[in-house]
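After the structure tokens below, expect a handful of questions from me.
One protein chain omitted, others in place.
Now for subunit A:
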Amino acid sequence: MTALLEVDGVTLTYKTPQTLVTATRRVSFHVNESDRYVLLGPSGCGKSTLLKAVGGYMKPTEGQIRIKGREVQEPGADRMMVFQEFDQLLPWKTVLENVMFPLSVARKLPRKEAEEKARAYVEKVKLTRAIDAYPHTLSGGMKQRVAIARGMAMEPDILLMDEPFAALDALTRRRMQDELLQLWQDTRFTVLFVTHSIAEAIRIGSRILLLSPHPGEVKAEVEDVESAATTEGGAQRLEKEIHDLLFSDEVEPEAEDEEEAAHG
């Protein structure tokens, strides 16, 4: 069986005016159908760059990214992105129109069908009462919910989420994580999720890829993450293990609180 998404020895580089930076070096992993695959690592490990490459926004200098066996060449609606930034919604469209828009332009659905689908997904993220509101009237959490609804409504091969909850306050973030899991229970979509919070990775993911920084390289893979939650204190133990793994070669261990770190 071939995986849904194959990332095969991918090296990513980008240019700054002065230097050529290697963001990731020969990273390989594969994501299967209905995986909740988390890319986890400290800043500078190239996890967001990796996600952008899967999104088709940049080409690997080495290696290949294949989705359902096809090589990724350019951005496309088969890989819907959910960004961290709140301005990812089109401000000139209402919630409903924002969700409908890609359905009509990318999937070429007739208006009525697009609207029905959009309404269904807006209801899934519990925003029906704000369906005709413009984005600027929504809170950060609501905006992210619209972005998630928009991504899910397209029923893409894979949903790419780039730290979607990082800019939310801790309480909202916690609720959004639960809601995302709930949505996953309903539709079992495949998601590739980027985060730098170990706690979030363990809550969200079914599999986790640990990346080390400068340049980003695969450090470890964690399978069957859900099983940690079934045992008493399992999640905390796993969190500690991952933390030690990620920061083992640092001189000074980071004493930063994980919830705080997730703000960045």
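By definition in this document, a residue touches a chain if its C-beta (ideal position, glycine included) is under 8 Å from a C-beta of that chain, and two chains touch if they have at least 3 such contacts; residues count from 1.
Just so it is clear, contacts and distances are computed from a predicted model.
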Its UniProt record identifies the chain omitted here, from "NitT/TauT family transport system permease protein", "YwgA family protein", "Ferredoxin" or "Cytochrome c-type protein NapB", as "NitT/TauT family transport system permease protein"
Where A:71, A:87 or A:169 are the choices, the one touching the absent chain is A:87
Listed in rising order, the subunit A residues that touch the chain left out are 55-57, 74-77, 79-81, 83, 85, 87-88, 90-92, 101-102, 105-106, 134-137
